[in-house]
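The complex appears here without one of its protein chains, the remainder shown in place.
Chain nomenclature is as follows: A and B, assigned in order of appearance, with residue numbering initiated at 1 for each chain independently.
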Amino acid sequence: MPRRHPCAPRTRRSPMAPIEVGLVGLACLIAAILLHVPVGIAMAAVGAAGYVMLTGNLSGMVSLFGTETVNMLTNQDFAVVMFFLLMGGFAGAAGISADIYRVANTWIGHYRGGLSMATILGCAGFGAIAGSSIATAATMAKIALPEMEKRNYALSLCTGTLAAGGTLGSLIPPSIIMVIYAVQVEQFVIDLFLAAIIPGLLSVALFVLAIRVQLLISPHLAGAGERIAWRGRMRETGRAWAPIGIIVVVMGGIYSGFFTVNEGAAVGLVLTLIFAVARKSLTRATFTETLFGSAGSIAMLYMIVIGANIFGYFLTLSHMPSEVATWVQGLDIPPLAIVFIIIAMYVLLGCVFDALAGMVLTLPFVVPIISGLGYDLVWWGIVNVMVIEIGMITPPVGINVFVIKGLRQDIPLGTIFRGITPFLIANVVALLLVVLFPQLATWLPDLLR
Amino acid sequence: MTLLANIRRLAQFAATIGLAALVVLSIMTMVDIAGRELFGTPVTGFSDISDLIIVIAAAACFPASLATNQHVSVRFAGMAHWRLGAVLDFLGHVIMLAVFVLIAWQLWVYAIDVYTSGQTTWLIYIPVWPVWVLTTALFVLCIPVQLSLVVAAARDIRFSAQNPVGMNDAAATSVRPENKEEPDGTD
Partner (left out) sequence: ESPVVLKFASAFPPGTKTNSISIPAFIKAVEEASEGTLKIEHYPGGTLGASPTTQLKLVEDGVVDIAEVVASYTPGRFPELEMFELPFVFENTREASLTAYALYEKGFFTGFDKLELVGIAEVGPYYLHSKKELATVDDISGQKLRAGGPVQGAVVQAMGGVPVGGMPATQIAENISRNVVDGTLMDIGNMFNFRIADAAGYHVINAPLGNVAVMFPMRKDTYESLPPKAKAAFDKYRGMWFSNVLSENLDKQNDESAARLEADAEHNMVEFSDEDIDTLKGAFAGLKDRWDADKDGVNLYQEMLSARDAVRADK
């Protein structure tokens, strides 16, 4: 058979217009994902099929599987997810989450619902080491859930706190989602980390407020612990010097410019490993288990981005993203309204869809619109992460909720979702504030740029 | 099934070695930072080596991720009926197998290309082809691993029919947690 010529197939284009092929492809993708095909694989397969539909270029399509795999494997910016995932894994194995939780508890455990608030602070603290929400939710649940149950906290409050608090794992830097966003949108990840600090602290404050307000309305949900004396507080805090030190060295080093993000992640990985070994909490078995568990997450994240990039060729050739952007810019609607419409669509998508995949998939559409409207793409990255967090705790598909459910099969899903409601309100308020006052996100990176 | 067991062990071994290499690289990075900050002596070509290690470490994760079936899929439709779920799982695994065959094949093509064009690293001229041959090998290893999942998923369709409870040997040997916990890092 003669070699297929790259120009030749153009005369045999598919009978449909590119946009129509694009719409069919998008529908197929969503169907494939709902029909059990893993997200990254679905994007790669549907993207490749759509590419052939549009171009007739079979050899070109096949080559993309090599090109995009090579691109991602050699992408130094993306490689940082490996370091952060391993660091989070070792930190969990070393019991750092328990340290942070205990410290928080000695300071605020005597308030009504104190354990719940300590859980939020613990999530935030562990989130400053770990890069993922699910790892944060799972790690903290193992520690905080038994404690809260011991004190007869309502199950809805316990599980709601953990599912919502877990989302801080990706809003408080370091954050895997932000790395992926930065790589896909070609922004500096350090800018995103800096931009997330104030919205992250704001979310923590609003979560704590949500617990307080909730307990004012229904005090029976939780009791108060005993007050710990100052000396006890200082002692407990002093015992947690290692995790605090690691956070200070790693994130402080990155923000102050002592080393790059990649170097900071490598240093953090070594420090947590040393700490785990010194504490004798890292056996050979837990070491390989951590490596093995991280390997699964790492490959899956790589596959999602490889798949998204292959799908990206198809999307571009369908001209859908550019047409949508042109159409939106032609609308006689204020920019902020467009932003809110996009956010509303994301929230709906996040109810039934894997939120991260939803972001990666829609970036080619949304980024031209957002930058076309003159908005800052770092700010949009933070908004995006906050929207994804909401998707992780909204019914019916909320990954963080499933994590808790996976650990404790006896708790009904309804109980968890009921417990989430106050935190969901807090999340929406935080999101509104960041959307309406972009300075909350842009101020720090601008200051240090 | 000893062959399959050995392949799985190999996958686990690859991931452990690959990520252990990443830990070693992190230690080297710390040494490099110390050298840079304390003595002003960066190691020439350090980045050349670190870039190559990162490629292998990331690639080494793939066989293991398949062996433990860690790729996120939304098991929505399958909730309707167990057999529908089993059939969909099977199809999903077949598509996944096809994708990994294409990746392994094209990585081999790329490995040959960098070999023939004599491509090297930026500063200290390390030939890059051995890294890509190894990377190709790691993705080739994915194929039997994924093939075993396809076979197991096909059995699930049949065996589940005979045994509606859904408990069967294939599921037990294939290490496929049905109500699997979501892996960490999917967010």
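To be clear about the criterion, a residue touches a chain if its C-beta (ideal position, glycine included) is under 8 Å from a C-beta of that chain, and two chains touch if they have at least 3 such contacts.
All values reported here derive from a predicted model rather than from experimental measurement.
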Contact with the hidden chain (one of A:53, A:70 or A:87):
A:70
Omitted-chain footprint on chain A covers residues 5-8, 10-11, 57, 59-60, 63-64, 67, 70-71, 74-77, 186, 188, 190, 257-260, 263, 309, 312-313, 316-317, 321, 364, 449
Where the missing chain touches chain B, by residue:
36-37, 40, 42, 44-45, 47-48, 50-51, 110, 113, 117-123, 125
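Heads up, the rule we're going with is that only the chains that are shown with their structure count from here on.
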Per the centroid of Cα atoms for each chain, what is the distance between chain A and chain B, given in Å?
22
Complex contacts: residues of chain A adjacent to chain B:
32-42, 44-45, 48, 62-63, 65-67, 69-70, 72-74, 76, 79, 81-83, 85-86, 88-89, 131-135, 138, 169-170, 176-177, 258-259, 262-263, 266-267, 269-270, 273, 288, 291-304, 352-357, 388, 392, 397, 399, 402-403, 406-407
Chain B residues within the chain A interface of the complex
12, 15-16, 18-20, 22-23, 25-27, 29-30, 33, 37, 51, 54-55, 57-62, 64-66, 68, 70-78, 85, 88-89, 91-92, 95-96, 98-99, 102-103, 105-107, 109-110, 135, 139, 179, 181-187
